[in-house]
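Structure below; questions to follow.
Only one protein chain is missing from this complex, and each of the others stays in its spot.
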């Protein structure tokens, strides 16, 4: 079968992957499943993998097939597999969790202590077939696997933080969504579908702000021209935002927290790259929380699929052939992909 | 009556207060009560008030009687007062909350939007009598008001953060208490009484660490000589602390968070002075939370009094005469007071 | 002014109230407000008051002006009133809570230990003016007081239980609403606005079921002809309902719990009249909860007003003159009022 692989880490993403002919993966453990890939999302993180940024964390043996946002059809199952059958269409949880450690048993499998990760620690989904674990499969009813593929990772992360926010929101509260990209455009819709609140979306890109408005944002701000704290103060009548969903996680976005949060509120950090630099006095005085958010759980991915099946969350994807992986990498690097790119082998 | 007042802000705490003869306070609003002060705790914050550090926040008219940790006997009540009677012994919640704003009505009166504060915005308890609100009074059964006075503020703050931690603790979890002073020695006992966990207390002072051990800490660390992250890693078998209670809030203590917290755990910030300087990637990777904690609520002060009445929390105080206020200020400045100092008018 | 009063309890609601000329109420406590009534909802409970069913609980002195679902304009305020001003339009929380007891201070003022209740323990709103407490007033922005009046009690009760359910609902879960009357038609809309779930509404009346469908119910059942447990089993693929909102509380509705609830789910009891008769083994085997729900809190009434202001909850009312109170009582008794009846003095 064909697989888009890296043979060595490299600084440039241009021509980083080669389309190799490799053996089809086989069942190795009785809990394994083999998925024929219908679509595999390309994510900014794939570019980081090409650079070797995740080598210290996962230490895979190269060559490695990339692709961690995968969906397709189950074509083979191990002897212990019980919850999916050959022929089922499935979305793959990015992490193949162990199901045995205490976090997994507590329902927090996003914190699994023994995680495997296709596209990082083992071969991923930019290929005709992929091996993963039964525990990673979320069965699809009517959603097209190609459409939903890129939401395996971006979607679950957007949903995970948004659900935490929703649990604390009351009607009339204000919510701020920072970053309306792959994660944020999901988070925004989740907040809209599961709360009765006023939403302000912040993004420097005009098309992102337009997308936010079309998805239900009540206000949008451009941080390159708007004074964010002053605008939030005006929008909320000085009350502040009960919940902040920061899908960017840079110095400036994290730094807005104490100035725009309602007392007792939360600033969820779901994106990263910068630092929190905040006086402890500001945190005490507002009794605010900075809350790290790490991908999401299997049951949350099931819930996101339900939202999409119900039509409460809209997803937009652009498809590319497997042969175009390097072009996609370049376009993602240059911010030229509108919505999410999906590789269709 | 006598009152220890500042007439002007000053850099030095030596001889900052004068003992003035002033009129006894009177009922001004029908919900007011007059308390004959049995004891009033001296807190590091009083030194900040002397320096004028709180002037911008509260803007009191000078001269001002200091003292925000007060207990005594109710000697006069307004016409609308129903929950305390003349003769009752009471501990005074530091903040005199409004009881009408949304945070108050939601049970979060530590976030009251219209707070008055004896010793900050109005005359406090370093005097024979003090006026406050019925809503600030917690009735005492058997506890000596002199003993409990300094726990109005330090105690409620120590308790508030510790109760939040306790709600998330399971048997066998690890807890780290940073700072075993007025707040931390309460927090430590609260965790001990309300959970079944292993406690590590961190303090650079030897007598503080000895106090921690006598109050039930399983381990103590001296941050000036111990490698805190390495020691916590060893104590917890690499698991980390499920909950961190940071009663110090300096750069170094806040910075320990990601290195010593268990994944999904909380670093409560109840002390302040420094900054959180943390990469958002570290927060996401551990899914940790930094949680600001601001004093505590009226019902939490009731609960702390219950713990003390039950004997689950021990309190240690040293008494001083009203005339000794300036000496106490100096000793507190120099870190020479063991436990909490109480002014007994 | 005019007031519709009962002079003696009686078995029949026909001609039970007389329109008396009485003095306008005056400020009695500094926290009182006087409201010029714009609308006052007539509730089935008023008929119970006429029968004397609430005498043991509240023991009012007769004659008594009825009316506990009130809205109008503030025309006079006591000296301590700070949160509303003369001229404000307000919806009145049915209970005038004390704001001082532990439940009030914890944010659970629906459990207030010292509650007064216009229309029950003191004169209510079937009159030109009414006295209540500042703490009972919820300020209105744009909603018509006449429209919203009947939602003071029915609405808050419908919302209170529904909000508890919503906090535990995940996308794709099933919800059952029992009874689509004054409470249920609010509860149904609240669940719709604040969750992404599949809703089944149960009511024996055809127009109630039609109302449910128009308000977003996915399925409706007629308990007089449908086999409720079998139908819920079919609708939910054997999974059961994660949350049940029982706004009826009769023997049969309460009894459906174990048969229709998902394991670990809740059956909220917000209506009453019958009994729970359930084997403890059935409760243990399903790990289900029966949850009593008592009206709602002040902050919840604020939230319901927000939902109505936002247009997320529709309210339907029919207006009557004060002179028509006895006709309304009869029509309510006979189930002839569609939606809620509002007396407009």
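All chains are identified by letter, namely A, B and C, in their written order; residue positions are counted from 1 within each chain.
Operating definition for what follows: a contact is a pair of C-beta atoms (placed from the backbone, for glycine too) under 8 Å apart; a residue touches a chain by one contact, two chains touch by 3 or more.
Because the structure is a prediction, the values reported are computed rather than measured.
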*Candidate in contact with the missing chain, chosen from B:15, B:82, B:170 or B:252*: B:170
*Give the residue, chosen from C:286, C:299 or C:317, that touches the chain omitted from the document.*
C:286
*What residue numbers in chain C mark contact with the hidden partner chain?*
103, 108, 110-111, 249-250, 254, 263-264, 269-281, 283-294
_Residue ranges of chain A at the interface with the undisplayed chain_ = 29-31, 79-80, 82-83, 98-102, 105-109, 114, 134-135, 297-299, 302
*Which parts of chain B are in contact with the chain that was left out?*
167, 170-172, 193-196, 299, 302-304, 306-307, 309-310, 312
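Heads up, the rule we're going with is that only the chains that are shown with their structure count from here on.
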*By number of C-beta pairs in contact, which chain pair leads?*
A-B
_For chain A paired with chain C, centre-to-centre distance based on mean C-alpha positions, whole Å_ = 42
*asked:* Two or more other chains touching the same residue: where does that happen in chain B?
replied: 108
